[in-house]
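With one protein chain withheld, the remaining protein chains of the complex are depicted in position.
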Amino acid sequence: MKRRDFLKFIGVGAAGGAAGFIIGKVSKPPGAKLIPYVVPDENIIPGVANYYSSLCTLCSAGCGIHARVMEGRVKKIEGNPLHPVNKGRLCALGQAMPQVTYNPDRIKGPLKRRGAKGTGDYVDITWEEAITIISKNLSDIAKSGSADGLYLLTPPQRGNLGALIDSFLTAYGSSNHYQYELFGQRNLYFANHAAMGLANAPHYDIENAKYVLSFGADFTSTWMSPVHYSAAYGEMRQAGKGGRGALVQVEPRLSLTGANADEWVPAKPGTEAILALAIAHAVVEKGWAKGGDLDGWRHVLAGYKPSVAADLTDVSEERIYAIARAFTHTRPSLAIGGDGVSSYQDGVSGLMAVNILNHLAGNNGATGGVIPNPEPAIKRDSAVDFKRRISTLAADAAKGKVKALIIYNSNPVFTTPVAAKLASVIRDAPFVVSMSSFLDETAVYADLILPMHTGLEDWGDDAPEPGVGTRVMTIMQPAITPYYNSKGAGDVFLGVAKQMGGRLSGLKANSFAEYLKDAWRTAYSKDRQMSASALTFDEFWEGALKRGGWWPKATVEARRQVTVSARSVSAHLAQMPARFEGKDTDYPFYLMLYPHSAHRDGRGANLPWLQELPDPMTSVVWGTWVEVNPKTAARLGLKEGDMAAIESPSGKITAPVYLYPGIRPDTVAVPIGQGHTQYGRYAARRGANPIEMLPHSEDARTGAIALNSTRVKLSGAGPSNMVKMEGSTKELGREIIQTAPPDGRSES
Amino acid sequence: MNSLSLIKQLIALVIVGGAAFLIGYGVNITYFYDRTPEQPIEFSHKIHAGDNKIPCKYCHLYVERSRVAGVPNVQRCMGCHKIIKTDSPLIQKLTSYWDKKEPIPWVKVHNLPDYVHFTHKRHIKAGLDCSLCHGDVASMSRITRVASLKMGWCLSCHEKREVKNGKDCWTCHK
Amino acid sequence: MSVLNSIGEKLKSYRVPGYYTKFDHRWGMVIDLDRCNGCEACVTACYAENNLPVVGEKDCANSRAFSWLRVERYVEGEYPDVKVGFIPIMCHNCAKAPCETGCPVYATYHNQDGLNVQVYNRCVGTFTCATYCPYDVRRFNWRTYRPDKPLDEQLNPDVTVREMGVMEKCTFCIQRIRAGKDNAKDERRGVKDGEITPACAQSCPTGAITFGDLNDPQSMVSKLALSPRRYRLLEELNTDPSVIYLKRVAKDGSTGTGE
Partner (left out) sequence: MAQQEPESNNLTYKGVNEDVMGIITRSGLGYYLLTGAFALAAIGLFIMPWAYQIYLGQGVTGLNAPVFWGIYLVNFVFWVGIAHAGTLISAMLFITQTPWRRAIARGAETMTLFALVLVTLFIFIHMGRPWNFYWTFPYPNQRQLWTSFVSPITFDVFAIGTYTTSSIVFLYFGLIPDIAALSHTATGWRKALYETLSWGWRGTDAQWSVQAKACMFFSAFIMPLVVSVHSVVSWDFALSVVPGFSKTVFAPYFVTGALLSGFAGVLLMLSIMREVYPVMKKYVTNYHYDRIGVFVLVLSLTWSYLTLMEVATGLYANTSLEMEHLKFKLATPPYLQLFALMIFCNTVMPLVFIVRKVRPSRFGRFVVPVFVLTGMWLERYLIIPNSLSRKFLPWMWHDYAPTWVEASIAVGTLCGFIAMFMMFIKVFPIISLFEVKEDVGIPMRNGKRH
């Protein structure tokens, strides 16, 4: 190589290196930024978490929570350790609360319909416009003299929001506040009221019970107040206080609670009430009953001899006597009637039968039994309105009575059978407002969509139901400033009232927060137990905000004894065994629907954490499945993962088969929760909604939708892509889960 | 040896030049990163901390309580500058942020990767002086980074000061 | 030669993490299987606390779900005598961890708190630790998983978001342990029993999970660990796990799964 060439290379190399160096300098991406507060918030230290006490709004249990907030963003939800309902614990659904707030599919601002109903074609509007539209429509309706045509559909309201809504409706001139929830326990309220005169749900003292006889109550997973009852279950299992409590579960399909039970009694679907009455019969017959009027009971129970019931229920006579003996001789004992018995067309009867059992064993009002709750501190106008139910709403709509429909935080199109025709009711109503955070199956039919604050952004309060034997009031306070352009429901109603004026001018509060505080002030001044806890209201309010609400320090309350009389009960025992839609020759299987442990009635299906949470009993994720006994499946030639068509007289869905040994061979079970057609990217077009194939059958007394009153047939429908997390569920003697005898001796 | 043909020579030159370019680029972004980035307002630590002897903790509020020291909020700046030197163009820039109620987008000079757990609180409570890591800020008219903030730099100090568990990975990693 | 000497001196200070002779703590967990009802609240709590990504249906089908903590269910018998048992399984933080011997770069090692920790940014992804782990609790970042915006707003800033190609696992919420020790240090005291709770134990509705220092004989875990019902999973492998289970109680000694 020549010298000149060498120099050339050196030159080019140096030039290239320098160019690269300079370009590296110039083209550097901008560095990270430090964004200070303009005005500091005294409560916020960047990098240090704040905890706000609030209320979990994802189910009706009413657990107290702590929201962990850092730099204005919610990071985690934890149970409030002081709260009497959940004692610092929290279920999977509650944990997923931040995913509601930060859900990518949340509606970001008020929307007005542009295209046809159901197409989801909306335009953005401002809140002022939205409030104006509502006010104008409501004024027009009021002017035309049909103020009663305003219908409001919400989940059961227990706090001051319900009070506000009711005063709004009353002032406006409507009485149509429909409170609907699929698992709203209407039958339970009715049965307890009819049998014991209780307006509220009682407290089932599982914690202190030593023998729990549960009729299809999945109380550690979905029923009523699962976290509270799970905590109680945990305590019950401890041998500390007079021995370990036993749990006996009566249900055709093993639920999560059933899986933990000591005994599983797979009674034939529809005959659980007969079994309960047969046990009661045995109790009376053997003279184990407590209380008087034995003749009256003998008369009521005459038709339910264990020997007769054994044939009907598929539970042997000896077993009925054994359960009756254990139930009356283990003290304290407790019978619980859950969704399993109440989900028939005549669900009240089953719950009545359970009430009889508790009465005969002397459990009502006793520690470890059924404890009546005191009156909640927030006085509600009505407990559960049995007159206003889905069928009456549909009937009113058919008569053209519905002029305007406001739906708040509820998705009835998804949670009612197609046969109930709610979709057409909402589609045909002249003016529909949806107050919802998500574009769900119901909101898609609305003329106006008002995005709601989530529970982490809003004010509110709640008196949990069931209570815990004491009075509990929970405050919900905003942990973060609203992430989107949303509003709280209370503020919307107050805003409309302000704009309409006139007859609504009585609702004067500037904001719902103010309304709430005023309501608490009133309660504080009237309620001696409340005012005893602090000197001034401001102190009381500060303390309540800090603690998460108010509840008396002493948890012991005077317990009312309640009795069940034979006469009051006998009127409500009818129709046994339960009726089923579909002939058993054409439709050989009983269909059981139950709430998915995380999605419940479908509300959790848009949260990715919950979609990916394996179902505790099947480990299936991201979809629906149908549980079939392996023997039945073998008979039908179905393998696990095969798609099966499930057909009832009223409809048909397809779902993959999961071979489930914990189900009766004559029963199939499908979880509710999936099968959304709307409701965001994680939920939509995933799995099937089994409610679709139900007939619209209600309990005549309460209007509760009967989920288990259908027979179905099953046929193979090709392969599926069911995703489950489990490899094998056989332990193969590897001693993974070891057991010990009850007395605590270590076992070899 | 013969001189290379023109085309071969060109190709070789392109290769050499390209390689040198890449090396130059790499050397720059690895070793000659910008330690003194330009800030939205030419704030001078020299005037504040040096000449006027304002203590660090007066503005960096959270340094004893949090893992971050905290940049002063705009209100704190305005607390003095409503009165002091209001005619200076830089202060007018500050005031315009305040009037618009906008935060000032300061550029981060001391940045650590996400997988590093560092807390100012612990270091301040151990009695370390700010200048140990941040240099003589009081003499900087534009803030510049003096420490490498690399793992070896952290370790050498932990080693020298015999920090308890100071060389354990999870003391600083997360 | 002086250069070599100085390099030699330097190398002497090089670390071989994990060979502590004295441990400050031994964090451990007692899980009462008689209380556990398998509800999986703990699983979601773990997702929330530790920034676990959601991988979606397709990766789930290939067993790539991220649950550091899973609840296994074992079913014995046929209808109607079906016995079901649940057992939550997370990293057992073994004192003699098989995974630690596998890692060539000390991405996983035993720290002075008796924890089997994972340094995410040190991991090169040889999979050895996960292969050696008898409890199958290690999870791998198969892809770059990022939550859809704005779901990333709830990411816990105390826990890093792991990069693609990195192995990860439960470390008993080590960020909470660190915060707890930090608070105690601020107040110039030791860590109190019950002060530190991992997310799973905190959320557990039935109160099945207890967490604490097994080195402290007065702690709740140490007391529970003396229960006659105690056992440890796959104890025959001599991994000396820090997770202690309490046996499920069978009513008549025959129900319940297993032996």
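We call the chains A, B and C, going by the order they appear; numbering starts again at 1 in every chain.
Note that a contact is a pair of C-beta atoms (placed from the backbone, for glycine too) under 8 Å apart; a residue touches a chain by one contact, two chains touch by 3 or more.
None of the values given here were measured: they were computed from a predicted structure.
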Using the whole complex, pick out the displayed chains that touch the missing one. A, B, C
From the listed residues C:64, C:185 or C:223, report the one that touches the chain absent from this view. C:64
Decide which residue listed in C:42, C:115, C:130 or C:224 touches the omitted chain of the complex. C:130
Absent chain, residues of chain B that touch it: 150-153, 155, 159, 167
Hidden partner sits against chain C at residues 7, 10-11, 13-17, 59, 62-65, 70, 72-74, 89, 98, 101-106, 109, 122-128, 130-132, 134-136, 139-144, 163-167, 234, 237, 239
Applying the definition given at the start, please give the residues of chain A touching the unseen chain. 726-734, 736
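Keep in mind that, in the parts below, only the chains that are shown with their structure count from here on.
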If you tally the C-beta contacts for A-B and for A-C, which one comes out higher? A-C
Taking each chain's centre as its mean C-alpha position, how far apart are chain A and chain B in Å? 51
Between chain A and chain C, what is the gap in Å from one C-alpha centre to the other? 31
Would you pick out the residues of chain C that each touch at least 2 other chains? none
Junction residues of chain A - those touching two or more other chains: 47
Name, in rising order, each residue of chain A that touches chain B in their complex. 1-2, 5, 8-9, 12-25, 28, 30-40, 45-48
Quick check: in the complex, which residue numbers of chain C touch chain B? 13, 15, 17, 24, 106, 109, 111-112, 115, 117, 119-122, 158-161, 174-175, 178, 182, 185-186
Would you pull the chain A residues touching chain C in the complex into a rising list? 47, 70, 73-79, 86, 88-92, 94-96, 98-99, 101-104, 220-221, 226-227, 230-231, 233-235, 237-239, 244, 246, 254, 256-257, 259-260, 262-264, 266, 483, 597-598, 608-614, 616-617, 619, 621-623, 629-631, 661-665, 681, 721, 723, 725-727, 729-731, 733-742, 744-747
